[in-house]
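Report on one structure; see the data block that follows.
One protein chain is absent from this view; the other protein chains keep their places.
Our next item is chain A:
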């Protein structure tokens, strides 16, 4: 079994190698701010080093797709491919950024406004 690749080796492996040559995820449901949660009961053996690093990061708590890419220093497009596989294998679940299509934008904006004003 190969140990996880240290972070500084980033750049030695081309993105398409990490994703087995694929540039598109198996599902097209990931936004930059889609929230990702890991299932702690899934075995990590057999995962590629990048998927294992991703799982190790996500096991700590919920993060957005963009944050995962930032922490792992991988392009967003590559992270989306890895996430698609890990959702398919039951390692991860994702939550749409806006929970319900019916949640009116005006309400979200009001909540954003309240939150920002509270910071002043």
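Following the convention adopted for this analysis, a residue touches a chain if its C-beta (ideal position, glycine included) is under 8 Å from a C-beta of that chain, and two chains touch if they have at least 3 such contacts; residues count from 1.
Note that in this section contacts and distances are computed from a predicted model.
Participant: I want to check something: the complex is missing a chain, and I'd like its UniProt protein name from "Signal recognition particle receptor subunit beta", "2-oxoglutarate ferredoxin oxidoreductase subunit alpha", "Formate dehydrogenase subunit gamma" or "ABC transporter permease".
Facilitator: This omitted chain is identified in its UniProt record as "Signal recognition particle receptor subunit beta".
Participant: Extract the touching residues of chain A with respect to the undisplayed chain.
Facilitator: These residues touch the chain not displayed: 7, 14-16, 19, 21, 23, 31-35, 57, 60-64, 66-67, 69-73, 75-78, 95, 97-99, 103-106, 108-120.
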